[in-house]
Structures are given as C-alpha cells and as structure tokens.
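Here's the structure we're looking at; comments come further down.
Of the protein chains in this complex, all but one are displayed in their positions.
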Amino acid sequence: MKYKRIPLYFILPAVLIYLSKTIIPILIGFYYSLYNTDGLARFIFVGLENYTRIFKDAQFWSATLVMIKYSVMMVFAGQLISLLLALLFVKRGAINNIFRTLVFLPVIMSMVAAAFIWKVIYSYNGPLNVILDQLGLGFLKVGWLTDPQYALASIVVVGVFKGVGVGMILYMNALLTIPAEIYESANIDGAKPFSLFFKITLPLMIPGISIAFITATINNLKEFEKMLILTNGGPVDSTSTLGFYIMEVATNNLWVGYASAMAVILLILVATITYYQNKFFDSRTVNY
Amino acid sequence: MKRQSLTALIFVLMLSILAACGGNGGSNESGEPAKTPAATQKSSEAVVKEDPAQMSGEISWLVFETPNYTTDFYKKVIANFNAKYPNIKVKTELFAAGDRKAQMNAMYASGQLPDVMIDAVDSLATIDGALLDLPADLTDQFMEQGLIKFNDKIRYLPTTTQIKMGVYYNKDKFDKYGLSEPKNWDEFTNIMKTLKDNGEIPIVTGGPDKPWLTGSLPSTVVDLQLSEKYGDTTGIYKAIYDGELKFTDEAIANPAKEWLQLVEKGYYHPGTLSFTMAQMNDAFMHGDAAMLVNGIWLAPILDGAELPFQAGWFPVPTKNSADKYILTYNGAMGISGKTKYPEQALAFLRFFYEDKETYGMYLKADGVSGALKENPTYESGPYTSMIYEKVKGLTAISGNISDSKYIRPKGVSTDVMYQNLFAGAKLDDELHKIQKAYDDGLKMEGRK
Partner (left out) sequence: MIRLLAALLVIIFFSGPLYVTLIGAFKTTTDIIRTPLSLTRLTFDNMIKIFSDSNHNIWEMYRNSILLTSISVCSVLIISPMAGYYIARSKKKRSELLTMFFLVGMMVPPQITLVPMMSMFYKLHLVGTLWGVLIVYGLNVFVLILFAKFIVTIPTALEESAYIDGASTPGMFYKIILPLLKPMIATAIIIDGLNTWNDFIQPLFLFKTFKTITYGIYVANSVENADYGYILGFVLLASIPIVILFLFLQKLFIDGLTGGAIKG
C-alpha cells in the first residue's frame, strides 16, 4: 500500500524515550556483566568469567527449572481461565458488567496489596484453613506457602487472581472484533455451536490470542515480585525462579556483575521463546 | 494541518510545563545529591560552634518503626534535641523495606542517602567516603568491643547492647506439670516431651520475612556451643575464615541435628513456619504455646501487656549447661559522607548519645542497655528487671564480629539455612551449600 509515507516524527518520541529507558540501561547492564562489581565501588574486569560461572552454578539451573514450571502453569491456567471468562461475560448487560468488574478488580490492586492479602489468607491460621476446618475438610490443611510441595502452586493461584482480568479483556476485545455477519452466514449454513467456535471464532481470535499468550509468557518468565513478597524464594528455593534468583544475587550478595550476566542470559531466553511464539501465531493468522 | 499542529501544540505545552517545573520535584527534602562532597570540614565554618542556638539547617533522619519505637517516640527525641538546638530541623524518614541493608545500598547508589541513619549503615562502611568518619572525642565514649575500625576510622556507632535470644516460658504451665527450668539440652527436650504428651504445644517460632525468627533457637545453640572452643563470635568466624572450622564439621552439624529433632518430633506449633512475629508473640501471650525464643525486646511488651499467666525466662541451654547467653552490640548509626550539614548532623548524633534523658529513653523502650562506657540507667518493668537480674549470674558471650576481616560475605545467612531445614531440606546438603556460598562470597568480594 504505497499511498503515502508517514512522517518520521510520528515515531520519534517513542524511540527517544525507549532508547533512554530501555536500550541504554541494557547496554550498561551488559557492560556490568563483564565485571565483578557491586554496583557501588568494586569494579574488577573479568571478561566472560561471569558467563562461564553460570554453567557451573547448580542454583541457576534449578531456578531455571522453577521458572519454566511456573510459566507453564501460569500461562495455561491463566489463559484458559481468561478465555472462559471472556466467553462467559462478553455480552452486554448489567449482570455481565458486574462480573467483569469483579474479575478485573484484582488487576487494579497493587501487587503489594494483592500479595499481602493472599499471604494473610494462606497463613496457617488464616481464612483458607479456617474455612477448610469449618467445612470438615481439615485434613486438607497444609502450609500453603511454607510447604515446598505446594508453595509454587499457591503462588500460581495468586497470579491467576491478579492476572486473568487483563487476559479476559484482551480476549473480549478479540471476540468483539469478529464481524457479526460471519456468524450469520455460518448459522445459515447450519453449523453447530461447538464447531463454530473451533473453526471460526478461535482462528479469527488468533491475533488477540497471540498477544495475550506472548505477553503472559514474557511476564511470567521474568517474574520475581510475587515470590519476593509471598515466600522470599523459599521454602527451600522451591519458588526461586530465575528472575528471583537474579534479584537475590544482585541485592543480597551484591554480585551485580554476575546478576547482570544472568539477566542477559534470561533476556536471550525470553527473546528466543517470544520469537518462536510470534512465528507460530503469525503462521496461523487467518483473514477472511 | 490544523490537527497536526494541535497535537504538536499539546506536546510542546507539556514539555514547557515540564521544563518550568523541572526544578522542584515534589516535596522539599534533601533528596537532591550535593554536587560536592561535604565530608571535609570546611575551615570557613567554625569547627566547633560556640552557641547551639546559632546552628541552623535541616537534616533528615532515617529510622525504623517497631511497637516500641513509634512515631511519637521519635518525635519526643527530636523535641528534646530542638530544646537545645532550636534552629536545626530534623525530619524523619522511614525505612521502606524489610531488608534495611539492601535499601541502604540502593539509596547510596542513587545518591539519596539521608543525613543521619539509625541503622544498617554498616553495609556502606567499607566504601570510602560513603560515611562520615566520626571524631575521636565522640567514639572514645563507647565501649571498645562495640566499635569496628575501617581504614583506622570509626564510621558508625552501635546504639544498644542486647541480650539476644532467651527462652520465655509459661510458668503456669510448667508448674502444672511439675517442670522447672532446664540445666542442659537433654532436660530441655524432656520438658518439651512432657508438654507434648500432655497435649500442650511446647514451642512456637516464626518465619516468612524474618528468617532470624526461625533461626533464633538453632543459631544460638550452635554459637554457644562453639564458643566453648573458640571463645566468642569473633573467634568462631576467624576459625571459619582461616578454614579451621567448616560449616560441615560436627561441631556445627551436631547441635543443628539436635535442634532438628525438636522439629521432627512435632514440638513446634503447627503451621509455625508461616507465623509473623506478631502471630508468634500472640500464640505465646494467649497461652497457646508454652515456650518462645525471642530477644530482650519482648520483655517490655510483656511488661505492658496483661498476660493471663505468669511468665519466666531462662537462657538457651547447650549440651552441658544453661549458663551462657549472647550479648550483641546492635545498630549502626552513622552520617552520610555527602551530607550538606555535617556539623548539624554531628551535633544531632552527639546529642542522641550524650543527653542522658534521650539516650535513656531510647534504651528503656526496648529494654536494652547502652553501648557507651557509661550508660544512663532507667526503671524497667517486672519482666525486664527479672531478666537483667538473672543474667548477672550468667556468662556473656560477645555476639559481634569485631574485626572487619572476618565479616561474613554478603548473602551468607545461617538463619535462612535453618528455615530451609525446618521446611524439610537435608542437613548435609544445606551445610555444604552454605560452606560453598561462604567460599564463593569471599572470592567474589576479592577477600581471599
């Protein structure tokens, strides 16, 4: 469509800000990764030593595993629930409106707030266990955040609580961009609702799904705030994702150089996964 | 055309507004970094002001809040100060994070260090110029073991000495089952067994954001036992630094194992690992758990509360005895090296310690004793006094590392290890992990 050229100034401000707040700090971070530094006074050039260290670091690998476990759980649980919620409450109407607002309210809360509330709920004498007792299900009581077996899953629940609102809106947006005529013509042809959904609705939603999936994946791979507030990486590092481990090394041990090196690796990892995800969805995009 | 210029106009307007307000960022505080370090004593400003009323300026004071140190408390301190120095304004700032050391580093890195800080400046002490070197006539007033030199200078001062962990117990429950204070570890375990057999919850601890809550008992036991061979904490960490003592040695592994037995036998309150300090104290003070390991700062709280029972205290028992306790110098109060008001900050620092009423007030609130050679005394409540009476007959083991050479590398925490053990990690693995972290840390920091 070579009908015009859009002036450069349309994109200039965005690029300028982006350079200052993202690109330049990344370059500085990369620079740090070549040093043994504490970010304050100690700066010893070590070249690629930080990177070779990563391969020998057992905790790096276990943190990566935790990160993958967490992301997989979050993305699938989260996206599925978001889609279901979008399908349930997409139509106009006061009741739907109320439900949508309800689902979206946790998104509005600050992360500290939501995490704090769930910390209270999950505590051994907290509301969750109290309710289990009252329902006669006392044997299900567990240290939700203090038992290595359950801690990560408990955090996923908090993530779902806080995140599905956004997914729901994105999916709703995608649903509503499908022109009504397509449904009409399909109905005339006598299609059943189930196949309607899978053959028409879902494919047309792919741009929306792609963006929801990709951003969710990216955010979950980097995640560390929830772990910081809810479990501080414990118990026994069962919730120490790579993002958390990096932050811990940077702020606790003050090995800023090593942390930067790991962050660079994380960035490459995220970029690779995103690239392939993007390709996957682009190839499935359908235009009627 | 019209639209384009409208958008551009809005953009330009925004920029001009920003440019105009660029100077005053929000409220006025000394957040703006001084362009030149004010650490050197300028000769133009008289080194010793004759008249306190003449000194003027504004300093910020970073403090932390606890049930004993409240906003009102700090206000009183400042009011006392202003009675002598009416023209120096002091504004308090709160530590905004649970991890004070991390926040200290972050503030320094972004040039936002307040003028005076009541704690945690020790993490900056190794960086030349980060903190103001303190004058000898001030530091000479302190007990030597509480001070630590960096490049031959003192950069921060301890605020208190504290009787660290001890076992608070429910006397009523002990009497009910004919129990008395234990003289050694075995008696201690038997007490717990008796309590549990009778359906009581022997002991409670805490966890989440404060690993020291979980580590309180095990680390005290381990350190007290090690002190039999190495003297005090400095001795212990010197041995570790020299490689003489390793975390994996039996000397550490055995007491840790004994403590783990308590966990495995179920003597701890169910769900205790998820308790905050508030919940932990609450469990004890409501009579749910019979014992609790906490520091001296619990005593004033007990004094002020209306307990439904009589409480007692005994020192943490070791294998063979129960006659030692750990005494630490706490706090790390210092002045930023880049403060714009060094004279005033120093005056404030001096006043805090030298004014008997103010320093006394500070000590009384937490039930602790002072770090000076001559400390103000105060009247304390029944429980606080009881504990101080008791420790007169016990041996104090210093809990501080007095040589900066032996300080643990950052990130090496025995408390976190004990938390992991409590949650089910294997002892051998954890001990190996912490030894490795220690060795790596020394290497990374270029210390060995």
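Letters A and B name the chains as they come in the text, with residue numbers starting at 1 for each one.
Criterion: a residue touches a chain if its C-beta (ideal position, glycine included) is under 8 Å from a C-beta of that chain, and two chains touch if they have at least 3 such contacts.
Note that this is a predicted model, so its numbers are computed, not measured.
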Check: Touching the left-out chain: which of A:V46, A:A63 or A:L85?
Finding: A:L85
Notebook entry, point to check: Where does chain B touch the missing chain, residue by residue?
Noted result: 1-4, 6-7, 10-11, 14, 18, 21-23, 25-27, 29, 31-33, 64-67, 71, 75, 92-98, 106-107, 109-112, 276-279, 282
Next item on the list: By the contact definition given up top, give the residues of chain A that touch the hidden chain.
Entry: 1, 3-7, 10-11, 13-15, 17-18, 20-26, 28-30, 32, 39, 84-85, 88, 92, 97, 99-114, 116-118, 120-121, 125-127, 130-131, 161, 166, 169, 172-173, 176-181, 207, 211, 215, 218, 222, 224, 243, 246-247, 250, 256, 259-260, 263-264, 266-267, 270-271, 274-275
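Going forward, only the chains that are shown with their structure count from here on.
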Next item on the list: Let me have the rounded angstrom distance from the C-alpha centre of chain A over to the C-alpha centre of chain B, please.
Entry: 36
Notebook entry, point to check: Contact residues on chain A for chain B in the complex?
Noted result: 13, 36, 38-42, 44, 119, 122-125, 129, 143-148, 231-232, 234-237, 248-249, 251-255, 258
Item checked: chain B residues touching chain A - in the complex, by the definition given at the top -> 11, 99, 102, 105-106, 108-109, 126-128, 130, 207-209, 270-276, 279, 409-411, 416, 419-420, 423-425, 441, 444-446
